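One protein chain is absent from this view; the other protein chains keep their places.
Up next is chain A:
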Amino acid sequence: MLEKQLTGHRVDRSICAWFWEQAISQGDSFKLQPVIASPTHYLFQVVREGITYLACTQVEMPPLMAIEFLCRVADVLSDYLGGLNEDVIKDNFIIVYELLDEMIDNGFPLTTEPNILREMIAQPNIVSKVLSVVTGNSSNVSETRPGATASCVPWRTTDPKYANNEVYVDLVEEMDATINRDGVLVKCEIYGEVQVNSHLSGLPDLTLSFANTSILDDVRFHPCVRFRPWESNQILSFVPPDGQFKLMSYRVKKLKSTPIYVKPQLTSGGGTCRVDVLVGIRNDPGKTIDSITVQFQLPHCILSADMTSNHGTVNILANKTCLWSIGRIPKDKAPSMSGTLVLETGLERLHVFPTFQVAFRVMGVALSGLQIDKLDLKNLPNRPYKGFRALTRAGEFEVRS
């Protein structure tokens, strides 16, 4: 089942047939290539939630432009339709066509800012359904013209009005870490985002400052952020778009420690391999660490595995992954998992060493140490509600054995 809209030069639909043939014959590895050469075109592909987005070109072009655009299309579509799957797309052909129509013309991306699109094409959400029943006007296109395209801040609708003015600022961080065979922290880095959810009337002007910007290694901003104040005082000054958006993303490198430790130990001999994994708190972040899981891929040469733990549950999944869900670390004991792996006959010792992937979540703290100092709002009729939250998750947190 495929869905597409062609602009500019016509491309024959058979390219899709070609694509599927290849995709089916080559399996998963094919799905990972972002750029594919077909006999007539170069195809860009992005896969999201089981739906493949394709773009083709015959000439040289910046690859990121196509890939970024496809990602944006995927984001906008799932934003509009509230999640994506084949059925949703089938039910909303019209919306998808309308959106694509506004997003790209003749092969050149036009408007991808969700706020503006929302003004041109109404969302098929419950509110509009209710509204249409009440008013008897079932048109799913709002009657207003795209006003924001004319406004001086293109990312903001001209004049939103809210009874309760609210703004939420979330620090969401992901910790990537690699711990090598000797238990040494090889690499530890945090990728973080400042996500803002703004419901503010009029044209507010916000300034957000941090207590310790010196730790930031590299930053990227939403187009609404003014560059000069950041350059001189490390202050984020901006007129926010309406609704949820990513204000800034940043990277903090060379962190010295991780909140938890995972110590795997493998000893093999005589056709079996003994596995022991210990998990505990290394550096207490002050808040509870929850949703802890440890998983590893069983090597191919393993016939069977028998793993048990003193806390949490251990499952061997169908794809030969051993998943140990710990949840929270109890106060009185250190969780441990142990068991034996039976090797293929003829193998004395295990030669491949699995990598343990660790996941966890810490609410209420940004492990990079970044702290919001204050948020000032100007141009607002009444005092808004300001909310701050922080969250750190494990990203690519891996422990080698």
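Keep this in mind: a residue touches a chain if its C-beta (ideal position, glycine included) is under 8 Å from a C-beta of that chain, and two chains touch if they have at least 3 such contacts; residues count from 1.
As a working rule, contacts and distances are computed from a predicted model.
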Not-shown chain resolves in UniProt (candidates "Enhancer of polycomb homolog", "G-patch domain-containing protein", "ATPase SWSAP1 isoform X2" or "Beta-adaptin-like protein") to "Beta-adaptin-like protein"
Check the options A:V172, A:V219 or A:M363 and report the residue that touches the missing chain. A:V219
Touching residue (missing chain; options A:S336, A:T355 or A:Q371): A:T355
For chain A, which residues lie in contact with the unshown chain of the complex? 1, 3-6, 8-14, 18, 29, 32-35, 37, 39-40, 42, 44-46, 57-65, 67-71, 90, 93-94, 97-98, 101, 105-106, 108-113, 120, 138-141, 145-146, 149-150, 154, 176, 178, 180-181, 186-187, 189, 191, 217-223, 227, 231, 246, 249-251, 297, 299-300, 351-355, 357, 396, 398, 400
